[in-house]
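Left out: one protein chain. Kept in place: all the others.
To keep things simple, chains are lettered A, B and C as they appear, and every chain counts its residues starting from 1.
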Amino acid sequence: MPRYDANQQLPMEQVFRDPVHDYIHVQHQVILDLIDSREFQRLRRIKQLGTSSFTFHGAEHSRFTHSLGVYEITRRICDKFARNYATKVPGDGGWDDSERLVVLCAALLHDIGHGPYSHTFERIFQTDHEAITVEIITSPTTEVHQILAKVALDFPGKVASVIQKTYSNPQVVQLISSQIDADRMDYLLRDAYFTGVNYGTFDLTRILRVIRPYKDGIAFQISGMHAVEDYIVSRYQMYMQVYFHPVSRSMEVILDHLLKRAKRLYEESDLQMKNKADLLVPFFDQTFTLEDYLKLDDGVLSTYFTLWRDEQDPILSDLATRFLDRKPFKSVNFSSKYDEPILHKLQVLIQEAGYDIDYYTAINNSYDLPYDFYRPNQIANRTQIELMYQDGSFIELSKVSEIVSSLTGKVRGDERFYFPKEFLKPKTPKEITLFEPIYQDFKRYIKNDAIIQPTNPLEE
Amino acid sequence: MPRYDANQQLPMEQVFRDPVHDYIHVQHQVILDLIDSREFQRLRRIKQLGTSSFTFHGAEHSRFTHSLGVYEITRRICDKFARNYATKVPGDGGWDDSERLVVLCAALLHDIGHGPYSHTFERIFQTDHEAITVEIITSPTTEVHQILAKVALDFPGKVASVIQKTYSNPQVVQLISSQIDADRMDYLLRDAYFTGVNYGTFDLTRILRVIRPYKDGIAFQISGMHAVEDYIVSRYQMYMQVYFHPVSRSMEVILDHLLKRAKRLYEESDLQMKNKADLLVPFFDQTFTLEDYLKLDDGVLSTYFTLWRDEQDPILSDLATRFLDRKPFKSVNFSSKYDEPILHKLQVLIQEAGYDIDYYTAINNSYDLPYDFYRPNQIANRTQIELMYQDGSFIELSKVSEIVSSLTGKVRGDERFYFPKEFLKPKTPKEITLFEPIYQDFKRYIKNDAIIQPTNPLEE
Amino acid sequence: MPRYDANQQLPMEQVFRDPVHDYIHVQHQVILDLIDSREFQRLRRIKQLGTSSFTFHGAEHSRFTHSLGVYEITRRICDKFARNYATKVPGDGGWDDSERLVVLCAALLHDIGHGPYSHTFERIFQTDHEAITVEIITSPTTEVHQILAKVALDFPGKVASVIQKTYSNPQVVQLISSQIDADRMDYLLRDAYFTGVNYGTFDLTRILRVIRPYKDGIAFQISGMHAVEDYIVSRYQMYMQVYFHPVSRSMEVILDHLLKRAKRLYEESDLQMKNKADLLVPFFDQTFTLEDYLKLDDGVLSTYFTLWRDEQDPILSDLATRFLDRKPFKSVNFSSKYDEPILHKLQVLIQEAGYDIDYYTAINNSYDLPYDFYRPNQIANRTQIELMYQDGSFIELSKVSEIVSSLTGKVRGDERFYFPKEFLKPKTPKEITLFEPIYQDFKRYIKNDAIIQPTNPLEE
Partner (left out) sequence: MPRYDANQQLPMEQVFRDPVHDYIHVQHQVILDLIDSREFQRLRRIKQLGTSSFTFHGAEHSRFTHSLGVYEITRRICDKFARNYATKVPGDGGWDDSERLVVLCAALLHDIGHGPYSHTFERIFQTDHEAITVEIITSPTTEVHQILAKVALDFPGKVASVIQKTYSNPQVVQLISSQIDADRMDYLLRDAYFTGVNYGTFDLTRILRVIRPYKDGIAFQISGMHAVEDYIVSRYQMYMQVYFHPVSRSMEVILDHLLKRAKRLYEESDLQMKNKADLLVPFFDQTFTLEDYLKLDDGVLSTYFTLWRDEQDPILSDLATRFLDRKPFKSVNFSSKYDEPILHKLQVLIQEAGYDIDYYTAINNSYDLPYDFYRPNQIANRTQIELMYQDGSFIELSKVSEIVSSLTGKVRGDERFYFPKEFLKPKTPKEITLFEPIYQDFKRYIKNDAIIQPTNPLEE
């Protein structure tokens, strides 16, 4: 079996045209082979942003393109490190370029375990894309594993350990997973490009000028403080304006309820259903293998939804239609601390109108911690962003940036209550007849996009 | 049933964020309802460029986004026309803004009849996306029709006639279909944006400044000659570099052969096969209805390919794998006029290696006529591009542009011969054993990406 | 004399190509005439960012281009307001489009009084660009005045009062002068474009979607909160990274000292000098008229510097050379509160080396208040940014944005001590001989770009 030299370069660099980074440059045969592998090509059929394209129609890009982008940013950082900060003696905090191949492979493969609409799918079917990523890399049956194993028998394990953050060199780990890593840098730029918003466009070239290795990982020259600060603000803005958009989350709610309904019908032995979702059966049954998982993609789900649209179960058929034809639920801000009693009243109204509230209402939370410094006693610790002075001393980012400080350690986001749109905007004659009376009551509880305690009594 | 006023404006303009045009502005309720219709939402699941994303990985955008873009360009032109060239007396060659709604609807819906990978699909299954576009607009069963019919009973027919180019006002027809129409303008810009190439980026704002209505259709002020010329060059460049890319066409060849094989197996009554492609059966049988057609999308095809990958038929399984995992055929330039004898020799060699040449080789042509002036005696006539002088006289574009003249009336493109890549680059030990001897012979016929008459005899 | 109709439109809209806004659209004859006026054309010869192009070499754009940009943004806002928020009854808080011409003229002319390197020039010669702006608009001798007076005799006064913030309609005033006005929006985008940094690229199109008039001025829909927040951050970033750049300020220090020296020599009756600076004499003498002022531009100053380079006075000649050939002083952070004693020591060292510290050292402050809410008891009050809820109630920006809150009311910037570069980097043999001994002492006081209390004694 032909094997790779660990650093076997391609005789001629190959490129992939990329709208975000102009070109993706491939210089190793192993990278080219990984890109050509079955498991990696499958990422073409899985959208990077799930239901976000229902809100931002340009955001139809796949996890394939993002994975190439993370690879490319990592490659550029390696080039900078090798040129400016090559290690001279072990332990001097410099960059050891023999780590290049392992970090490039980890960058390329860090999302290889993702399936369709992972967030929702995982909740319903108890899958775990991170565990599957490791499995794809380490299982002898996959093409990815076989390619990696040609470098060295222990190479797949090394790549997996980078992704699991247990690899010994903290520089390698932090390039892939930290609060400012190649993964985040690519998705912010890429998602901004494809959605068409420009909140995410921080200054990548400047970041690449000030990033540098040190003994305990990755740091940034103090002269680049504002560029790093700007990256944190961009990240925050993308979460607030794109990733947490109420309409995208609404489509996720519908997807969640649709899969939940299908699973329930399957469990209740609706045979017809089963016939029409062969590729999902192992997941309904919780007997799925890696092979089963690798057959899934966005198209498989939407194909079953197309079939379910014609099923007899009205909830399944209706939810499938809502997903395929983009009929999002409406939503309002909601506080689980204060609004529970009113929530109950609204649910009663919705139920009175004939809706099953298990499938037609939801509470959805979206929260993110834009940045945090290292807190030793917490379980999920974060590698804080370190800035390096000219004399080699360090300072943590939020200590010098009041903007970052204002976002530090504060969970941001909101909680929303979802319900069918027709409650607020009855359109068809049937809807008007059905909802008009309820609507008068319903709307008293909603003001300025939030649930309120009504001050005016219902007119009778 | 609630009806629209033909010019019912939304109380508040709605917008969709678009990476190409910044915002798509919707000002009429009927446009909003068409976008929300089932048939239009379906376009989200059909890629604009078919197999091109196998070459340019960013090109994953859908026909949905393109259709919004064509609408938006048309809307902007209507605004310009209404402000600067409003008709005063009938027949004065000005713009009659009561045409706005019909042209906006035609712009939005001009591609509504497209299915997955239309070009290939239509060849195998004798469908016709233009006829289906008209059917969707005029058939009383569709949501699109019902929405249009609310404007006026004869409104769907009018919209269809614009797309069929039989509508009475030539300005309206040419905005949607001519050599420089809103459709082409959007796809050049959009495809350039998503592929990441910049050949397609002509100067839209300048074109919109010089476009103007006249008695017989649409013209351009002479001062904008170079902007129009640049558009023609951009169009030519996109065809040469993106649309005709040999690798994208290779994936199309594989798709073609895969569907052909599936159809053949179905016709030969491979029952197992049939079970696994419910949604394609009406097409295998040639009994399909509009409803059957509207269920298809890219995901339905790839789902069946995933199932076919595990089928027993080795050709079906292999071609499905090649498509899903992106294993394109290799190709070389070929001239049907001169290279037929050598083609035969190559096919013999390929067959000797055990390949069925019906499924493993192909001749693929890609030709385009970048621009032409009006030629009265030809069947497929083109509306030539007219430039208007300050005194109101006209001149046809190619008469004043030597660049355009050099492209005028000349069909551009190439013919390529496709065959399995392993013939030129055997990789696995098995491939090497199999192909090495043939390879020595095979490669004598290929030089500089083209078929040649070998000058050196085969060494023995 | 031909007069304008207050709303006389051009028969055909005219455009100027603009790299930031694509096109500047001119629709009124009076605007075209103002652009063509002598006083406005003069702005072509005055750089927008003064000495910043010594740091960011692309930033060579003039006040002419910026003034067109402010006009264009204002025009677009007027269009939005007229379409969506036209006033129906007086006092309803809507937009009265009869204000269009006055606000457009004020936008175009708001910087007309600027001279070369205003900031520095004004300090040395006690000029005031704001007062001169008003004078240009109201003085009967200027072309600008004569053009404005054709609209109506009281029109120049109205335009001036908008710039002076005394105009009765607060919407008009705030479009030109508030914490988020057309002036700031243009210069952030324009300066970002020409410097090549991308900190300043907030989302103008989104801001233009959410801006709206109300009774007391200009507000923003709450849905656009994050876009406004992003604008504040962009503004902050541009100040920190571009406008306050230490090297640009260093060149300003040199310019300041050079003009100060020339004035001193003039006052001391150096006759030769006077002959060579005819156009500056009225400023040396403090007898200048508007006509004298309008003859000045960047080129006039640099021409005199070229002549002064050959003057006998060594300080004048040296400073002129430093400015023309871009030889900035070096600088370090300095705190007037703590570092005064050390400053004194450094100045002594510099004087010992033979430099006149009046001309070869400086303290330079750059401070900005990125945002503030209205504080009733302060002298220089700011119009706070108001966000409007769906029900018409308001909230001040910093109350809903923690990022903005973190910047609110806090003066940002720094104080730096400037001195000749050769103290830290002696280069020529002569410099090395001269500075080496001092350098050993000097550098003890400087660490991490700041003045420190040295901990190590000077080695002897």
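Everything below uses one rule, namely that a contact is a pair of C-beta atoms (placed from the backbone, for glycine too) under 8 Å apart; a residue touches a chain by one contact, two chains touch by 3 or more.
None of these values were measured; they are calculated from a predicted model.
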Hidden partner chain, touching residue among C:His57, C:Arg83, C:Lys399 or C:Lys443: C:His57
Identified contact with the non-displayed chain, of B:Val15, B:Ala82, B:Leu208 or B:Met240: B:Met240
Selected residue (touches chain absent from view) among C:Ala82, C:Leu208, C:Leu307 or C:Leu424: C:Leu307
Residues belonging to chain C that touch the chain removed from view: 1, 16-20, 22, 36-38, 41-42, 44-45, 53, 56-58, 60-62, 64-65, 68, 193-197, 278-279, 295, 297-303, 306-307, 321, 324-327, 429
Absent chain, residues of chain B that touch it: 197-199, 201-203, 222, 226, 229-230, 233, 236-237, 240-241, 389-391, 393, 402-403, 405-407, 410, 447-449
Residue ranges of chain A at the interface with the undisplayed chain: 12-13, 15, 22-23, 84, 205, 209
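As a working rule, only the chains that are shown with their structure count from here on.
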Interface composition of copies chain A and chain B: same or different, split at half: same
Computed distance of Cα centres, chain C from chain B, in Å: 51
Separation of mean Cα positions, chain C and chain A [Å, integer]: 43
Chain A and chain B, separation of their C-alpha mean positions in angstrom: 32
Contacts with two or more other chains, residues of chain A listed in rising order: 197
